[in-house]
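Please see the structure below; I have some questions.
The complex appears here without one of its protein chains, the remainder shown in place.
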Amino acid sequence: MGFPTTGEAMGRRAMAGALALALCACVDKADLPRPMVQADPAAGLAVIEDVGCAACHKIPGVAWPEGRSGSNLAGFGARPLIAGRLPNQPDVLIRWLIDAPSMDPGTAMPPMPLTQDQARDVAAYLYTLDED
Amino acid sequence: MLDPAGPFAGPIQTVAWVLFVMAAVVMVVVLGALGVALFGPRKWKRRVGGERLIWIAGLAFPVVVLTGLLIYGLTTTARVADAPKAGEMRVRVTGEMWWWRVAYLDDQGREIVQDANEVHIPAGQPVVFELESADVIHSFWVPRLGGKTDMIPGRRNFMRLQADAPGTYGGQCAEYCGGPHALMGLVVVAHAPDDYSAWLERQSRPAAAVPSAQGPLALIDQGRNVFAASGCAACHTIRGTEANGLAGPDLTHVGSRQTLGAGILPNNRGTMAGWISDSQSLKPGNRMPSYAVLSGQDVRAVAAYLESLK
Partner (left out) sequence: MSSETGFDPELYKRFPTTEARPEGELEQLDEVWCGPRRPWEWITAINNNYIGVYYVGAAMLFFVLAGVLALLMRTQLALPMTGFLAQETYNQIFTMHGTVMMFLFAVPAVEALGVLLLPQMLGARDLPFPRLSAYAFWAYLVGGLCFFASLFFGLAPNGGWFMYPPLTSTTYSPGINADFWLLGIGFIEISAIAGAIEIIVGVLKTRAPGMTLDKLPIFAWAMLIFACMIIIAFPSIILSTLLLELERALGWPFFDAAKGGDPMLWQHLFWFFGHPEVYIIFLPAAGAMSTLIPAVAQTKLVGYRLVVLAMLATGFISFGVWAHHMFTTGMPQISINYFSAASMAVSVPAGVQVFAWIATLAAGKMRFNTPGLFAVGGLVIFVMGGLTGVMVAMVPFDWQAHDSYFIVAHLHYVLIGGMVFPLFAAIYYWTPMSSSRPLSERWGKWIFWLMFVGHNVTFMPMHLTGLMGMPRRVYTYLPERGWDLPNMISTVGSFMFGLAVLLWVVDMVRNFRPFGNKDAGNVFGGPGLEWLPSGRYSLRSVPVIKSLYPVWDQPDLARDVEAGRYFLPGAPRGERETMITSPINAEPQYLQRMPQPSSWYVWGAIFTAGFFLILTIQAYLVSVISGVLAVYCILKWCWGLDRPSGPATVDVGGGVRLPTYVSGPSSHGWWAMVITLIVSGMVAIMACFSYVFLWSRRPDLWQAPPEIGSLPLTLGLLAAAGVGAWASQGALKLDRPRSAGIAAVLMLAATLAAGGAFAAEASAWWNSGLRPDASSQGATVYALLAWQGTFVGISLLMGPFVLLRWLCGLVSSRYPATFEVVALFVAFTAVQGAATTLLIRLFPGVGA
C-alpha cells in the first residue's frame, strides 16, 4: 500500500477540476437565454411601456407601475414554466402574450393588442430577464 | 407652455418671451454694473460708485420698464374668465379626489352628457369650462391650451380654452389635493367640428354592449353579470343599465377613452384588468378598492365588458 505520490495527487485534482468545469458548462447551457432570431429586446421594452403590461406585472426595466395582479417578471428568462403551467419556450410565449385565455381559461390575463412582431420583441425582452 | 396650441396659450408664450428678454437685459445691466464695481478701472468705478446709480438704475429705469410691462400684461389678459355668453360651448368639470367629473352642457346650462377624465371639445372655437370641486381645492391645467384655474368648493370659476387643431392635449391637476395628487392627470381631445357633433351624439347614447372582434359575446355577458354582482354599481354609472352610482367615474363609454386612472395608464383590456384587480398598487390611496375577491377569469370578463363600452 502506498500513499499517492505528489504527481498522482495533482493529476487527480486536475481531473476533478476538469469534470467540475464540464458540469458547469452543462448547467450554464440550460440557463442560456432562449435563442430568438430577428427580435429586438429594446423595441420589446418600448411595447411593454406603451401597452402597459406593468399595470399587472412588476417588470425590471420599467419603473412604474409595479402591478401585483400578475407575477413578478424578474428572472422570467430563467423560469421553466409560463404561469406555472406551460413550457417557457419562445413560440409558446408569443402565443401566450397574444391570447393567454386560449391556453389557460382560468387566467386573469386578457388577450393583448399585439401584432406578431410586437409579441416577438416583447418575448425577446422578457428573455433578457435572467437574473432574479 | 412652450408649445402653445391655441389663442389662450399663444399670447402667454409671447408674454413669456418678452419677460425673458427683459429679465436677460436687466441681468446684463446688473452684472455689468457689478463687474465694473468689482473689477473696473477707477474712472468707471467712480461713475458707478455714487447715488446717481441708485436713482437711475434702481428707481427710474425699473419704474419705466415695469409700467410698460404692467400695461402689456393687463391688456393681454383676454376675457378668459368671463361668464358664458349665448352660443358658447360649455363643459362643466368637477374636480374629485383624484379624477375629473365631466359634464357637457346645453346653452341653458343643463347637463346633457356625463363622462369622466377625458374632455372632448371641438377644435377652432373657444370652449367655456365651468370649474367646480366636490371635495378639496383642485386646479384644472392643460398647459398647451392655456393657463390654469382653481376649482374651489362652494364656487364656480369660468375659464376659456381653445384648441386650434384637432389632437390630444395632456394636463394635470395643479393644486395639491393630498394623496396621489401627482397621478391626477387629464386628457383633452379636440375634434374637427363635424366629427365633434358625431362624437357627442354617440356619447349621449346609453351603453350598448357591442360584440366585437375582441372577445366572444359570452365573456362580455359574463362580465356584465360580474359587474352587477360585485357591487360596482354602488359607485359607477353605466347609462342603459341599472348601474347609477355617482361616487366614481361614469363608465358608459369607458372603452373609448385613451387612458385609465385619470390619464396615467394606456387603456386596453390588460390595463383595465390590472386596474380592477389592484388599483391601489397603481394609484395608492385612490378611492377604488382593490378587488382581491375576483377570480382571474372574472377579472378578464369585467375588463372585456368595460372595453366593449365604446
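Labels A and B are assigned to the chains in the order they are written; within every chain, residues are numbered from 1.
Here is the rule we use: a residue touches a chain if its C-beta (ideal position, glycine included) is under 8 Å from a C-beta of that chain, and two chains touch if they have at least 3 such contacts.
For clarity, every value in this text was computed on a predicted model and none was experimentally measured.
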| item | value |
| --- | --- |
| Listed residues B:L59, B:A165, B:L217 or B:L246, member touching the removed chain | B:L59 |
| Hidden partner chain, touching residue among B:P7, B:G124 or B:G179 | B:G179 |
| Candidate in contact with the missing chain, chosen from B:V188, B:I264 or B:L294 | B:I264 |
| Chain not shown, touching residues in chain B | 1-2, 9, 11-12, 15-16, 19-20, 22-23, 26-27, 30-31, 33-34, 36-38, 40, 45-46, 48-51, 53-55, 57-59, 62-63, 66, 69-70, 72-74, 76-77, 80-81, 97, 135-137, 139, 141, 143, 146-150, 152-155, 157-158, 170-183, 185, 264, 284-285 |
| Contacts of chain A with the absent chain, listed as residue ranges | 49, 63-66 |
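Everything that follows uses one rule, which is that only the chains that are shown with their structure count from here on.
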| item | value |
| --- | --- |
| CA centroid of chain A to CA centroid of chain B, Å | 41 |
| Parts of chain B lying in touch with chain A, wherever the complex brings them together | 214-215, 265-266, 268-275, 277-278, 281-282, 295-297, 299-300, 303-304 |
| Residue numbers on chain A that touch chain B, as the complex places them | 50-53, 55-56, 65-70, 101, 105-113 |
